[in-house]
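Worksheet for the structure shown next.
The complex is shown incomplete by one protein chain, all other protein chains being positioned as in the whole.
Here is chain A:
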């Protein structure tokens, strides 16, 4: 039923249905003749345009999780920073979390605006080789809420993929909202002509989170999206005073490790809870360069993941 427009009459059979334009519900619908001609049943022409646009983008990686607040944006941002350490590589970071864009803050780009050029929207650059795009750059005030239903969110994502002037890019990292709904389906659909290399899935150790992440993994299988691996975030906490470890989010069912071995997917690594990571996100600085020798292994993980991703895609 994905092809039923938001403003369609009740009982609309869907624009892709064989009954489109012919059903009793279609009587009086302004688009009846369009549907009946079969024009609406074909694939969205944007898919072809996006394929063309993405021909200058070598690799596309999605960062996913069924669960919210597990660190998708933190990981995406730092993976982008990590890959951009190689000055010979061009990195792009796209935030498709339309209702809760965190990337501008984490990248230290709050208040930045997107500029229009002849070749499309110009992304915001953090470094010469690191470009960022987010709906956050299009909002007038930090209090502005994006109260949009699916079709409008999809339209925005289409524009991000088709109308942003990304230029020559080695890696495009796409940070997503939690769940398995409009945004995810749209990104995958719009990039279907352009080939997505794979997804990195983020989780935290407790079952309440893993149960949502298993759904996300099933989603990847359903839409035939390869899984590069899983990252377990917030895995244990080392007290800065006594150096003892506590399990704030206890892996009661074996954590990501057990899930990965059960499902036969690689575990890229674990990152313990570290107040410094949260702090560097709040101040918009790269943890990677700010605190390179912190006990947390975010830096190590990023280095490992970068090399796994490079090996995976080349």
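Everything that follows uses one rule, which is that contacts are C-beta pairs under 8 Å (C-beta built on N, C-alpha and C of every residue); 3 or more make two chains touch, one makes a residue touch a chain; residues count from 1.
The working rule: contacts and distances are computed from a predicted model.
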Protein that the absent chain corresponds to, by UniProt name, given "Cytosolic Fe-S cluster assembly factor NUBP2", "Ribosomal RNA-processing protein 42", "DNA-directed RNA polymerase subunit" or "Trafficking protein particle complex subunit": "Cytosolic Fe-S cluster assembly factor NUBP2"
Residue of A:214, A:258 or A:285 in touch with the missing chain, whole complex considered: A:214
Touching residue (missing chain; options A:15, A:31 or A:73): A:73
Hidden partner chain, residues of chain A it touches: 1-2, 4, 6, 66-70, 73, 98-100, 102, 105-106, 142-151, 153, 177-182, 184-185, 204, 206-209, 211-212, 214-219, 222-223, 237, 239-242, 244, 246-250, 252, 273, 275, 278-279, 281-282
